[in-house]
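Below are the structure tokens for one structure; questions will follow.
The other protein chains are all here in position, but one chain of the complex has been omitted.
Chains: A, B and C, in written order; residue numbering restarts at 1 for each.
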Amino acid sequence: MSVHVRVQAEPFDVGVETARLSVLSSHTGGVGVFVGQVRGGHGLLAMTLEHYPGMTEAALNTLAQEAIARFELTGCTLIHRIGRLQVGAGIVFVGAAAPHRGAALTATSFLIDRLKTGAPFWKREEYANGRTQWVDARETDEDAARAWLLKNP
Amino acid sequence: MSVHVRVQAEPFDVGVETARLSVLSSHTGGVGVFVGQVRGGHGLLAMTLEHYPGMTEAALNTLAQEAIARFELTGCTLIHRIGRLQVGAGIVFVGAAAPHRGAALTATSFLIDRLKTGAPFWKREEYANGRTQWVDARETDEDAARAWLLKNP
Amino acid sequence: MADRVTVLFFAALREQIGQDSLSVAIPAGGVSVQVLREQIEKADPAIAQAFAEQPRLRVAVNQTLVTFEQMVNPGDEVAFFPPMTGG
Partner (left out) sequence: MADRVTVLFFAALREQIGQDSLSVAIPAGGVSVQVLREQIEKADPAIAQAFAEQPRLRVAVNQTLVTFEQMVNPGDEVAFFPPMTGG
């Protein structure tokens, strides 16, 4: 069982990170991955990701441990970028490896749903007209995180 | 809207394929990926993937079009390998890009669940003791594929 | 020369039957998959046995999955195979 958590300004390499999960165990039958990226539109240029150093890493590790307790995994990875990210740039890499595809994909959904509102990151948007704006937490994101409390596993 | 389907003997490159999905549209906010690989255990050495040339590509394209009709996607990719694959080797790459993470991840699950029993591939296992055996279709895989008939979307 | 269809076998069926394709004469007006199936079972005991051992036999006509009621016409490609196990 292997947990890999990182917070970094640099881009992540999806190929390298997925391969890290694939080779963890010969009993791995599938790897689920989600890559979040800066979605353009309405004149958005970039986002700046602020975080709470120390608490961020702790929250991501806690989340990973929850996934491992809940799903039959061979490992999982959470990588979150910080700093200024332009439209199209990768923000977050979430991955889960498991003997069976169901656990890999459900754990991937669990990790990204929980990460959205459960780790201390905040996004400030920057528009072409010069306006900047902190992103409001979406009710739908909080609902998605809460829904996992009722699911099994 | 972009569909990318391939059947090939060569390995696929997860980084390249995920990047292909990421750059399809500036409105993409997330990419879901599933990589299936040969799971070891019980002395398994390798699998040989047989397929029905022509029908395979048609079935994968039909599946991709179903995903596009069903989910709000910016694109999806299905790559399936054929021939002899050793334990740990990638068998299948499924990916879906979407403005929102829910559609990307649900479409990824849909595509792999349907592909398992809906495209003409067959697996023959090869064990260390020399025994070979065709893999039986699992009831749980057929149930997973059928369950999508009742889901919305 | 009679009107013919091409019949293909895949995976375990192909191995049990010992060949991957047949050319089969059918009536010009076509037959159902079921009738074609019975015809080739009668012609080759190896086919009859392989089909009998495969309770979930699948069939495709011209590379589309169909039921055994589907009509087959001269020139069609008919494939028999076990349940698919991709991914």
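The rule is simple: a residue touches a chain if its C-beta (ideal position, glycine included) is under 8 Å from a C-beta of that chain, and two chains touch if they have at least 3 such contacts.
As the structure is a prediction and not an experimental result, all values here were calculated from the model.
Within the full complex, the chain left out of the display contacts the shown chains A. When the whole complex is considered, the residue among A:A9, A:M55 or A:A147 that touches the unshown chain is A:M55. Residues touching the missing chain, restricted to subunit A, are 36, 49-52, 54-55, 58, 80, 91-92, 112, 115-124, 134-137, 141-142 (touch as defined at the top).
Rule of thumb we're sticking to: only the chains that are shown with their structure count from here on.
Here the CA centre of subunit A is 49 Å from the CA centre of subunit C. Each chain gets a centre from the mean of its Cα atoms; for subunit A and subunit B, those two points are 22 Å apart. Rounded to whole angstrom units, the spacing between the C-alpha centres of subunit B and subunit C is 27.
In subunit C, the positions touching at least two other chains are 87.
Along subunit B, residues 36, 112 each make contact with two or more other chains.
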